[in-house]
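Of the protein chains in this complex, one is absent; all others appear in place.
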Amino acid sequence: MKLIIGFIVLWPLVGFLFNGLGRNIWSKKTIAYKATGYVLASFILSIIAFVNVQAKGAITVHYFDFINTDTIKIPFDFKVDALSSLFLLVITGVGTLIHLYSTAYMKDEEAPHYARYFAYLNLFIFSMLLLVLGDNYVIMFIGWEGVGLCSYLLIGYWFTNTTYNYAAKKAFIMNRIGDLGFLLAIFWLIVKLGTVSYGTVLTAESLAKLSTTDITAITLLLFVGAMGKSAQIPLYTWLPDAMAGPTPVSALIHAATMVTAGIYMITRSNILFSASEITQHVVAIVGISTALLAATIAIKQNDIKKVLAYSTVSQLGYMFLGLGVGAYSGAVFHVITHAFFKALLFLGAGSVIHAMHHEQDIRKMGGLKSKLPITHFTFLIGCIAIAGVPPFSGFFSKDEILAAAFAKSPIYWVLGVIGAAMTAFYMFRLYATTFLGKFRGTEEQAHHLHESPFAMTLPLILLAVASAIAGAIGIPELMGGHHWLSHQLTPIVGVTKEAALSHSTEWALMGASVSIAVIALLIAVNRYKRQADGEPQTALGKFLYNKWYVDELYNNVIVQPLNKFAGFLKETIEKNIIDGAVNGTGKVVQYSARKIRLIQNGQVGYYILFMVLGIILLFLCWFNDITIHRFFNN
Amino acid sequence: MNAIIVSTLLGVIMMFVSWGTNNTKLQRNIGLLGMLVLIFANIAQMNGWLSVNFDTKGMLAFNAIGLYVNTILFVITFIYLWINGEEIDKIGSHTADYYAIFFFILCGVSILTSFDNLLMLFIGIEILSIPLYILTGADKKNLFSNEASLKYFLMGSFSTGILLLGIAFIYGATGSFHLNMPILNPATNMPTEHFLLSAGLLLLFVSMNFKVSAAPFHFWTPDVYDGAPTVFTPFMATVVKAAGFVAFIKVFEIQRIALGQNTWTIILPFVILSTLLVGNITAVFQRSVKRMLAYSSIAQAGFMLFALYGNSTFNNEALILYIVAYSLATIGVFAVLIKMKDYSIESFNGLAKQYPALAFLTTLFLFSLAGIPLTAGFFAKYYMLNAIFTAGAGIWLLVLAILFAAVSVYYYFKVVQAMYFVEGTPAIQPIEKSYERKLWVIAIILLVLGVFPSLMFNYLYF
Amino acid sequence: MNTLEILFYALSVFAIVSAIMVLVSKNPIHSVLWLILVFFAISGHYILLNAQFLAIVNIIVYAGAIMVLFLFVIMLMNVQSDKEPQKKLLIKFIGVLSGGSLLTLLIALVKQTAQLEGKQVLMKEGTIGLIHPLGKALFNDYVLPFEISSVLFLSAMVGAVIIGKK
Amino acid sequence: MPIQYYIFFCLTLFSIGVIGVLTRRNAIIVFMCIELMLNAVNLLLVAFSKMYNGAALQITPGSTAGIDAQIFVFFIMVVAAAEVSVGLAIIVMMFRNTHSVDINFLNRLKN
Partner (left out) sequence: MVLLSILTIPFIAAIILLFVKHNEKANYVAIASSAVTMALAFNIAFNGAANFDADWILSLNARFILTADGLAKILILLTAISFPVIFIATSKNELKNRNQFLALMLFTQTGLLGVFLAGDALLFYFFWELALIPVYFLCSIWGGEKRIAITFKFFIYTFLGSLFMLIGIILVYSNTTDHSFLIASFKNANLTAGQQLAAFALFFTAFAIKMPIFPLHTWQPDAYEQSPTAVTMVLSAVMVKMGLYGVIRWLLPLFPAAAASHANFVIVLSLIGVIYASFIAIRQDDVKRLIAYSSIAHIGLMSAALFTNTSIGMQGVLIQLFSHGINVLGLWIVADIIEQQTGTRSMKALGGLAKKQPTLAILLVGFAFANIALPLTNAFVGEFLIFNAIFQFNPWMGAFAGVSVVLAAIYTLNMVQKIAYGSVSDATNLMQVPNKSAQFVLIVLLGIVFVTGVYPQVLFNITADTLQQLFVK
């Protein structure tokens, strides 16, 4: 088992090294096969691991000591349990599909860059697997930063484009801000508990050792980490910009896997989070605010990937809402379903972009339904799933979160439903503008429109199927299911506390949210099936179109002042004050040198005069001393 | 005693040599031979092989340190004469006379390392000084030399007056010229307060400060060192000054108690710090290397004055090492300087390219002066600081001392920079290999002492 | 006030006035002459103190030999009194001031010296100033410095040769 | 005669010498003033000599205490003579070159 689990992680690493080192040697075909093959191998091993966990329960394996000193010991251990094995499947599974998809999508790249792309992807899978497999927070942190790195590399994949580089840098730095929070939380744990292994930290005994302040601080800091990685207010702005990367990357990293790391981390640490009321509220509020904010922005975006990006942010907000209200399994459920349908949507968008020759503006699309039938169909399924229409997967997961939110506070529920409605609206706005109506692009584009190759459509189909049926793993008992997922996760997150709701309430809530969503989607389809949005006219429209001016706000309030501050330090403090003091000392010496040497004026008379004065001075010195001593002695 | 007698005799011999022959080379070699004889004679007394002894009636007292310093100074003089022999010939046509004068000066040096009576101090100082006035003015046609000589003479005479007044006061207070005059109250074993004595000592202090060119009695130094024929300057700045320090210490080793230790720890640091200040700061802006070295010698004197701070074996060790390190390095630098066509720093430009070995040697000498490790100068400074700290000086004094040491690096390194880092052709006369080899001797001594300084003291203890 | 005291005061005043005249005379030759008078006054003091040998030596060496040498040199240079350069008044004032303060300081010190209170100088009497005891002392206890001072003369001689010879 | 009187007198002479050195420009006069200083010291030493001798005589008749000071004075005179010879030689040399004995002109070496 030790080997199997080890190789789950190692295969992508091997792929990374293989592609990275051989980028000038191998043909594109070899690269593609190997890259996909290694991830597939991981996937297969993950299934084995999963089955094993199902059969025997959680497994912890020890490899070596990462850090082992007399004060702190951080082993390099992996832990496969219900939670991580689920994540393993999602990561490697979706990963495999996206690798497959990429082989076709990226085929125009030159071989070295093609290899580079797959190397990054493999490295990403490797990091992500480290993140979920690690048996302590430090290993998780290694993966955590690793995925940040890969995200950076992939966003800036087309490195000659300066804008993309800025986006990549922004992503990395915002992630780093979050990582700092995570890091501080780890330190806090080490200071208080002396260990970071889940096995010891996440137990009741450890909890007893921590004061409420400790727990609140630790969980808040952890949450800061999650904010960065999972793009929550205020650290969300990198995610929409991250769409600069190739579309499969957006699908894999910025929709399906990496951004859910925060959810994974909080779910993993649920004991701590549940112990802090304050943190839970913070998480829930930040989550729902993000969900709504992103949804409002998504309504007015015209870039196909931007819409999906804000939709991701919004969905992540939902997940955090779920975490905040204690519906850990609900959040994980949503992670899984979201992985499927968002990956599907992104890949679909990729297929569209591919067909449109890298045109991403939906106003220039329209009527693609007939030209791209498979893409259209799968995309539609994705939209329905995300809109929360039963019986597609999104419905179940979203509903579970909403139900839990209601149990916590009806306000959360109301806001959640508004968000859901907006989700339905903007998704179908997107769908309608893109696929319905008439084609609005150029003649040439119209001429070249074609369905994508099989390597691209296959993942679409598979994901569409998954999006449609994935809800099955979590059909609530209410509907006669037995919520397999929830049972799966019970050893880790405990029993979800939603039992308070009566069945009739639940049915009512479900009905309300679904009907509102359906109404919203119908409005959207109706409005956008013939025409696209023009330039925004109203103030609100502009406001939303410009993303609440948050980027501008950050730029003016944080980035520019800090930049100015740095300039001030460099130009004024460093140059004039600190170095000035150093050089000033030299200047003083030189100045006094110029002056003092004038005493030596060449005149013997003066010299002797100075001597006489010197004698007088010495006498006075001595005289003074004598007198003073006499004064004190008497 | 041997040294005094032999040096006098040698001086007389050299006078006769000057009448006997005009062959400067022969004169030079006789002089060098005489130096060897003198060194041998002194070593003979030091080791007790052979020494002329008669009752000096308390005028002189020979002790190990005095004799050792004699040896050191004689050897330094020998090295000086050996290196600069040809240059000395170029000053007028009195080679043998100069050697005679050197021997007379060395006689004065021997007296100053062994006097036990203020009369001998006075005579010693005069024997040391009067020939120096002459050496300074030896370049008769040179107005600078004339001027320096006259300045030196006038100020030197003035300081003699001060010295004599001091001695008179001391005599008035104690009734004796002897160094071990009764200064302690037999009853309390503490110094009695005697203003006349203190005033006398202070005046003595002043005139000794004058001799070792400590501020504010240093004014003659830059002008004289600058104006004197370049070949004589290092001798004045090293051997003569070192003898002055030995005499200074001899006088105040015991006598300072009469001033009161408190007074001593106020006026001495005052003098030391002003010396360091004036020497170092003024040296910074000199365009002439010769003048810069004159100021630097003031600064070095400031450091040597530390040896007066306390009295322990540390001080003697420190002073001995300092004398050797400073003297050899100064002689070395001047040996290079004298080959320069003019003494501006610019004339050193690019020396490293034309004469790499010479530049290296110069650098080494300057490093030693600056007190950079691996050279004897470092340990000289180290021992000195260690000594004063052991003697109870405050940290602040040490800190100030090293601040000035850092300033000194500034001007010494200007020469190094000119030699190594500035492009240009050095204004230098052709240097022969043999000349370089002589300088290597100095360099090796400095380097060896820079690693094993205790070689200097083994004699004192073993 | 007895004769000795009168003589003391007279000689002292005479010496001081002559000394001041050395300073204020414009003509260097006059200065030399005034200085000779100072030396005579000091020799008078020596005689008062019964230091006859020194009195004679002072007159012979100082007033006789040295001052004549000075006179020769001044004559040789043919320095005119009207060409005699003068320092600025301010400098002169500062010079006088610092000399004066040195004097004041030293006098203050001497005055404060308790050990000197009541000490008398033996006038007229005592034989140590006579040539016989001095000679004995010189050739007994002070023979070494006496011999060594010859070195001084030798070097002065060499010096005169070096400097004087063209 | 109290010793203080002699000291005061000698100090006065000495200071006049100092003042002379400080106020005159003629090198020869300056030198003469230095000689004046030396003479003042000489007299002071003789006075001290007689002071000690007088005190000693009261205890041991025929004592030669204090004679060393007179010997010292003798040596000072000797040295002064040597110094004068050298000094005047230097001044003459200077005069030969510059035709001046003004010390204010001795200012080529400075700073």
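A, B, C and D label the chains in the order they appear, each numbered from 1.
One rule holds in what follows: contacts are C-beta pairs under 8 Å (C-beta built on N, C-alpha and C of every residue); 3 or more make two chains touch, one makes a residue touch a chain.
Remember, it's a predicted structure, so these values are computed and weren't measured experimentally.
Displayed chains that the missing chain touches over the full complex: A, B (touch as defined at the top). Interface note for the absent chain: among B:I267, B:A405 or B:I428, the touching residue is B:A405.
Within the full complex, the residue among A:I4, A:I44, A:L180 or A:L458 touching the omitted chain is A:L180.
Here the missing chain is touched by one residue of A:T162, A:S211 or A:S502, and it is A:T162.
In the complete assembly, the contact with the undisplayed chain comes from A:V138, out of A:M106, A:I125 or A:V138.
Contacts to the hidden chain, counted on subunit A, fall at residues 64-72, 112, 138, 141-146, 149, 152, 156, 159-160, 162, 165-166, 169, 172-173, 176-177, 179-180, 183-184, 186-188, 190-191, 562-563, 565-567, 569-570, 573-574, 578-579, 581-583, 586. Residue-level contact of subunit B with the missing chain is found at 317, 367, 372-374, 378, 382, 385-386, 389-390, 395, 398-399, 402-403, 405-406, 409-410, 413, 417, 420-422, 452-454, 457-458, 461.
FYI, only the chains that are shown with their structure count from here on.
Chain centres here are Cα averages; for subunit A and subunit B they lie 77 Å apart. With centres defined as mean CA coordinates, subunit D is found 5 Å away from subunit C. Residue positions of subunit A touching 2 or more other chains: 597, 600, 602, 604-605, 608-609, 612-613, 615, 619.
Counting only residues that touch two or more partner chains, subunit C has 87, 91, 94-95, 98-99, 102, 106, 109-110, 116, 141-142, 145, 149, 152, 155-156, 159, 163.
For subunit A in complex with subunit D, the residues that touch the partner chain are 597-598, 600-605, 608-609, 612. Per the touch definition, subunit A reaches subunit C in the complex via residues 605, 609, 612-613, 615-616, 619-620, 623. Subunit D makes touch with subunit C in their complex at residues 1-9, 11-20, 22-26, 28-29, 31-33, 35-36, 39, 42-43, 46-47, 49-51, 53-55, 57, 62, 64-68, 70-71, 73-75, 77-86, 88-93, 95, 101-102, 104.
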